[in-house]
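Before any comments, here is the structure.
Removed from the display is one protein chain of the complex; every other protein chain stays in position.
Up next is subunit A:
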């Protein structure tokens, strides 16, 4: 590999997707998608099946032709370039190694196609074997190797011709959890070392968080959230992303002036939100770990700090999860909320107890525009 050390100062666009569409008959798989992929970044397409993430990746690879729109790499259109001339690397979900070739010949295949000299081929294949730590397995057939080893061969095969872009289509989906986490760490290190641009597709949000610098969340053929895992989680751009990523509590309130309102008759304060009109119905979103549940006695001892809200609820269920525990409560108006805290903090209440649920105004997101289906998780539930 040309040892490019990752350089944080470069954030030029390498790939641009512009107005990309893909229709199958009446079905819209990808819907007018725009995306800029930075040179050297690790970008993950996250979404449930049928959200358009894999179709978009397929169009990048060239296996699917866009119904309309443009794919640019370094300003050059790729749309009419056949996949074998795109010089893009790709790793598939089911490894897709060539069953009749041994590991060495699998990795050497792209170089043989490019008619590279024998010496150079051997050198590069050796380097790849070393990179993925499979030197002792060079003569094995794919069928004689474990899933994790096979996928490392597939990664080596995709990197040996030094593509600028590596596409990965749920490459770890078929592996068990422990192995998956090991390979995720390897992959992150590999990316750091090689400085290659990686576009990764997964439906596993933890994997997306673990691996990527940026995540694009797909739903119904569109990108509904784009940013770092941190930003998307802490400040979801919409109710769908809030509900899709991690867990969330939604509280319906009626605004009375900007910055204030009523939730089930109790006054609440919200962050200033553009477009929030007097009397408008809107949503407060609070992450379970950002909310606190206090017994009535605790609440009496600790006055509500400025910039916090408090609502009254009844405990429905307490769950101990090891390092954390959750408390499911129901408000008087019937809204179910979840509060999550580290076990060390303790939760002294019992089911049936009255509690006060508190959250900081700054920690709550406000949504004025949403579809009911956005809130009912389902998609991306783990």
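The criterion applied here is as follows: a contact is a pair of C-beta atoms (placed from the backbone, for glycine too) under 8 Å apart; a residue touches a chain by one contact, two chains touch by 3 or more; residues count from 1.
Following the convention adopted for this analysis, contacts and distances are computed from a predicted model.
Asker: If you had to name the missing chain as UniProt does, which of "Tryptophan synthase beta chain", "ABC transporter permease", "Ferredoxin" or "4Fe-4S dicluster domain-containing protein" would it be?
Answerer: "ABC transporter permease"
Asker: Taking the entire complex into account, which one of A:18, A:94 or A:328 touches the absent chain?
Answerer: A:94
Asker: Of the residues A:84, A:123, A:192 or A:262, which one touches the chain left out of the display?
Answerer: A:84
Asker: Considering the complete complex, identify which of A:29, A:61 or A:315 is in touch with the unshown chain.
Answerer: Of these options, the touching residue for the absent chain is A:61.
Asker: What does the interface between subunit A and the hidden chain look like in terms of residue numbers?
Answerer: Those residues of subunit A that touch the unshown chain are 61-63, 82-90, 92-94, 96-100, 109-110, 113-114, 141, 143, 154, 157-158, 161.
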